[in-house]
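Partial complex: the chains shown occupy the same locations as in the complete assembly.
The first chain written gets the first letter, and so on, giving A and B; residue counts start at 1 in each chain.
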Amino acid sequence: MAVDPALLARIEASFARQAFMTTLGARLVRVAPGEVEIAMPVSAHLCQQHGFVHAGAVSSIADSAAGYAALTTMPAGNGVLTAEFKINLLSPATGDELRARGRVVKAGRTLTLAMAEVFAVTDGRPKLCAMLTATCMTIAARDGVSD
Amino acid sequence: MAVDPALLARIEASFARQAFMTTLGARLVRVAPGEVEIAMPVSAHLCQQHGFVHAGAVSSIADSAAGYAALTTMPAGNGVLTAEFKINLLSPATGDELRARGRVVKAGRTLTLAMAEVFAVTDGRPKLCAMLTATCMTIAARDGVSD
């Protein structure tokens, strides 16, 4: 399915304002209705004491992928905030790149459940390393909190 | 209670190896048996699209505070990995500095439950902005995964 250019532009513009994604070296790689994918190269500045990517950095791209997946289902101008998320860390986050694939499980008026799977990619082979579920809250358009 | 200097040195050395904490601008501010506190100045490079600290950055210091609190209860040489965590984001993470206070709820042989509260500090006044619970796994000493 072709992606609505307006939707794509909206998510890209919001992502570009997430300075933390730049800090992480993360980039938006796919936007579709209810689905968003984010990639982040494995890099020393993201690691914890054992040389794996820190659970917090893994969570960061998983949360953004889930939140933006939720945002794709909301009317333009509305914003999204994560009310809570839970992540299971299944294997060491290592390799060349991490890929977080977010998707909406159920969109609601106030609350939307989204999830994200994170894959550790080594030599092109993905391995599931984390799974997140997030409760995303729709914020009606108002100054400072939209998209 | 005076802190065991060996315990303090152990946690400080491990924290110093968490390059991601340096990326975040986070520092260790308190270590006690079963308790660890981490501070992180609010900074533009940590923010999401609305100007609040990204939920992932908040989670990162909360996870490290909880994980290190768990590590203080484990014999030296053992390592700790987060198996899963859940975080509720209660109010916008903003202000001058965030403080994550981790503590052990129940230490077990294989699994330890730890929690962390994150406070947004503005002009010296703390406001609870997030609460995390984490299941931490004890990793018996082996190459590459200790402390």
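Quick note on the criterion: a residue touches a chain if its C-beta (ideal position, glycine included) is under 8 Å from a C-beta of that chain, and two chains touch if they have at least 3 such contacts.
Quick caveat: nothing in here was measured; it's all calculated off a predicted structure.
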{"item": "Assembly size in copies, with 2 chains present", "value": "4"}
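Keep in mind that, in the parts below, only the chains that are shown with their structure count from here on.
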{"item": "Centre distance in Å when chain A and chain B are each reduced to the mean of their C-alpha atoms", "value": "22"}
{"item": "Touch list for chain B against partner chain A, complex", "value": "14-15, 17-20, 22-23, 44-51, 53-57, 59-61, 63-64, 79, 81-89, 144-145, 147"}
